[in-house]
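A protein chain is absent from this complex, but the other protein chains hold their places.
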Amino acid sequence: MLVIMKLDSPRPDIEKVKQKISGKNCIPHEIPGASKLGIGITGQTNLLDEEDFLTMDCVDEVIRVTKPYKLVSREMKQEDTIINVNGSFVGGSELSIIAGPCSVESRQQLFDIAGELKEMGIKFFRAGAYKPRSSPYSFQGLKEKGLEYLADIKKELGLLIVTEAKDTKSLPFVAEVADVIQIGARNMQNFSLLEEVGQLKNAILLKRGLAATIEDLLMSAEYILSQGNFNVILCERGIRTFETMTRNTLDLNAVPIIKKQSHLPIIVDPSHGIGIWDKVPAMALGAIACGADGLMIEVHNQPDKALSDGFQSLTPKNFKLLLEKLEQLAPIVNRKITDYERIG
Amino acid sequence: MLVIMKLDSPRPDIEKVKQKISGKNCIPHEIPGASKLGIGITGQTNLLDEEDFLTMDCVDEVIRVTKPYKLVSREMKQEDTIINVNGSFVGGSELSIIAGPCSVESRQQLFDIAGELKEMGIKFFRAGAYKPRSSPYSFQGLKEKGLEYLADIKKELGLLIVTEAKDTKSLPFVAEVADVIQIGARNMQNFSLLEEVGQLKNAILLKRGLAATIEDLLMSAEYILSQGNFNVILCERGIRTFETMTRNTLDLNAVPIIKKQSHLPIIVDPSHGIGIWDKVPAMALGAIACGADGLMIEVHNQPDKALSDGFQSLTPKNFKLLLEKLEQLAPIVNRKITDYERIG
Amino acid sequence: MLVIMKLDSPRPDIEKVKQKISGKNCIPHEIPGASKLGIGITGQTNLLDEEDFLTMDCVDEVIRVTKPYKLVSREMKQEDTIINVNGSFVGGSELSIIAGPCSVESRQQLFDIAGELKEMGIKFFRAGAYKPRSSPYSFQGLKEKGLEYLADIKKELGLLIVTEAKDTKSLPFVAEVADVIQIGARNMQNFSLLEEVGQLKNAILLKRGLAATIEDLLMSAEYILSQGNFNVILCERGIRTFETMTRNTLDLNAVPIIKKQSHLPIIVDPSHGIGIWDKVPAMALGAIACGADGLMIEVHNQPDKALSDGFQSLTPKNFKLLLEKLEQLAPIVNRKITDYERIG
Partner (left out) sequence: MLVIMKLDSPRPDIEKVKQKISGKNCIPHEIPGASKLGIGITGQTNLLDEEDFLTMDCVDEVIRVTKPYKLVSREMKQEDTIINVNGSFVGGSELSIIAGPCSVESRQQLFDIAGELKEMGIKFFRAGAYKPRSSPYSFQGLKEKGLEYLADIKKELGLLIVTEAKDTKSLPFVAEVADVIQIGARNMQNFSLLEEVGQLKNAILLKRGLAATIEDLLMSAEYILSQGNFNVILCERGIRTFETMTRNTLDLNAVPIIKKQSHLPIIVDPSHGIGIWDKVPAMALGAIACGADGLMIEVHNQPDKALSDGFQSLTPKNFKLLLEKLEQLAPIVNRKITDYERIG
């Protein structure tokens, strides 16, 4: 349920409504709208009476949210959410391009790639310090050492860091370095982890699970928002189907569907999605044309020597060609690639 | 196996090679390349000896085709196939936009919609006279009467007709009217129907089946080419997955994959793919950005009264908005929408 | 809609009801029940008024059928359908075991295998004369010659023949020889073929398509019943999923679901389902334990030399071991393997 406050309601009125909600054993969530403030209500809202709120002078409107996901739904908030990641924005008119290698492999590798990306105007740098792998015998990441290198990148190059938190144990260390904490596809329904990142202030990049419906993804985002962290970026990265020529089936249909159902930004990871480097640019362009707010692309300076996922990584040179195409495409979907335009 | 003839080989040399192939109980297929002629060989090519051909003076090169699909593969023919549909081209620099209602419902309905589309510069008009439906109690199309109306559209408005052949029985009637004969998703592995359209000259639009891998689709195309009809247009229209918020999962990954594997043109049908009209434009733009050669879009002047698939049909007005976007997008992927540019 | 006649209604009463139905532009179908006769109604039943029938003296009850499939549904007919295939029964207390090679390869091969199977008490012999294959270059069956051999088997060994009709063109020839006409998975939604077999008297074995929901399968059966042929045996044979260790995912869940939704018999084909011969017996036992009415099993005397699907075929010796297990299992699910018990 959503209570819309009258225009410019003073703080005491807002608190009065929130107290009434709490008094009914429900939880109030302030949701700033374009003009009026909304107060979302979660909990046993079926026990609430709309009249109780409509009779309050400061209340303009009461809306029932019909979907199983509440705080993430468009019903609860009509305007697109724009997330401020330490001064850069995700979800607005600027496309968010996150690039970097799959894993942190060495300090040198990291600085080489990050340096090239920074020159291209990229702001969000990705690399995994903790790598969840299907096999216990595969490279599991440099862990704390990897985080240290990422902190150096942040300090020395001024890039925003996107890196994965694999579990609740490493989360505090990751949260210290990461501007955006990534929750991987296999952890999308690791509800304990979701609840913990819900109590942080960092932006969270939540990847869709391999067999997760769009509703499942939105429900997992709801776990995070319901704990107070509204800075959630959704990420489509491919689902499992019978097709074997691609690594996964990147489901671009999810983009317009999510745009309709939710106010949260949605980006696309074509590298994991299709999983074959020379088809990544096509899918990246497709994602933006479908309306995505950004991309997450694997870039490696020596793909054939990468410790993980080399086959799906672009070289910096090919990535630059893609950026040029994206710059052309952006205005057609009413977007821009700000810094890239400035620098390129 | 593919035999590449020397530049400007005279007809007798070509015939000599073809006879040698036939003499080994294999089948020769002339495949015109950009400069040199190729002669594709199908049948038990494992019994052939490359030396037999390499020792012929007129032969330049012999190439083993490693894929299970032969005539459709890029190994057999490197250049993109451009199909001449009675003067309009599919697969070249011009995007092919096929539009129209799901079914022929009445003469009036057909002319109303076709008239609007013609004004927008559309050349390919689609409408089903024979409708394969999951339920025997659903509207099955106007059949012969529907074909008659389509013939009138062709004669009076000069539009090219794209319409489905449901079975071998109605195929001769369809073939008389249709410039492009559509083979529906449920018939993609109706091999008898494929063999029969393989003996026609009409262009064939082959839709991917709901559970067909990309390899399955290419093998079905191979059935048609192996009978002599090289005018095949492939069509991605969505596969079945666990997702329920969309009608199907439109698999845009198929576009760059097919472009790499095959020389045949590939178009996309976002209307059946995502199945929700207000998300069709997003997926249409995505398809072209991914590299598709064209689109097939359902357009109806009264979607809420349509006898089939109204929920996924655009109104002419919304379709026009999409065309304007496509016109902007086309040059970014090195395409154009010729007539639309000229007229709009 | 279903009209239940009063007990022992005389023929003129029945005709009166049928005429009333026809008079409303709907189609009546006589459905014999355990005691009372039902008259199923298809067509635009939403235009019918139940009162029109309830006021007739000879009518006992009127039932609305809520499912999209009508004649195949349990609502329309509560008793299990038992199909009489020239003296042998499918769907009753006796398990129906259909066995034989994938394809007719030669007269000798056919008689060798059929002879061994007959000795084991098998009544239903399967082998394909027309083989739908993904590749146009694969063995397509012996066609008319194959049918001839099957006719010989029938005449000389007295086995009932189960063989596939690939298209409407070959259907008349197949129908002459086959006691049970098989419609393959890829033809499950070849509606023209379904309509034609609906006009025959032969029993029809309808295999589930690779991406067909259970509802789709029942709708396809409905096509056949709606044309007058109620002798339909459904067959689960595996669906397409992401799993790659099996050929298909044999969906045994379909068995209890179909038993609840429909009165038609359902058998299972574990050979195509799991696709690996040494796992076929496990899945065969599982199918019967789940409640299936029978099995279709590929048996070949030289699996490694089979022209198709050898990898999933049992040798006669292994098949006999399976039969012994099935004989033990049958009584637990209130079934028997009659002739096998008598002979074995």
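A few notes on this one:
So that you can tell them apart, the chains are marked A, B and C in the order they are listed, and the count of residues begins at 1 in each.
The definition used in the following text is that contacts are C-beta pairs under 8 Å (C-beta built on N, C-alpha and C of every residue); 3 or more make two chains touch, one makes a residue touch a chain.
These numbers were taken from a predicted model, which means no experiment stands behind them.
Touching the chain that is not shown, out of C:Thr249, C:Gln302 or C:Asn318: C:Thr249 (per the contact rule at the top). Touching the chain that is not shown, out of A:Ser9, A:Ser103 or A:Asn190: A:Asn190 (per the contact rule at the top). Across A:Ser9, A:Thr42, A:Asn202 or A:Asn231, the residue that sits in touch with the chain not pictured is A:Thr42. When the omitted chain is restored, the residue from B:Arg240, B:Lys279 or B:His300 that touches it is B:Arg240.
Residues 240-242, 244 of subunit B touch the missing chain (whole complex, contact as defined above). Residues 42-43, 68-70, 132-137, 166-169, 186-187, 189-193, 195, 209-211, 216, 219-220, 222-223, 226, 239-240 of subunit A touch the missing chain (whole complex, contact as defined above). Panel shows subunit C; residues 211, 213-215, 239, 241-246, 249-253, 255-257, 259-261, 273-274, 278-279, 282-283, 285-291, 325, 328-329, 332-333 of it touch the chain omitted from the view.
Just so it is clear, only the chains that are shown with their structure count from here on.
Taking each chain's centre as the mean of its C-alpha atoms, subunit B lies 35 Å from subunit C.
Touching two or more other chains at once are residues 240 of subunit C.
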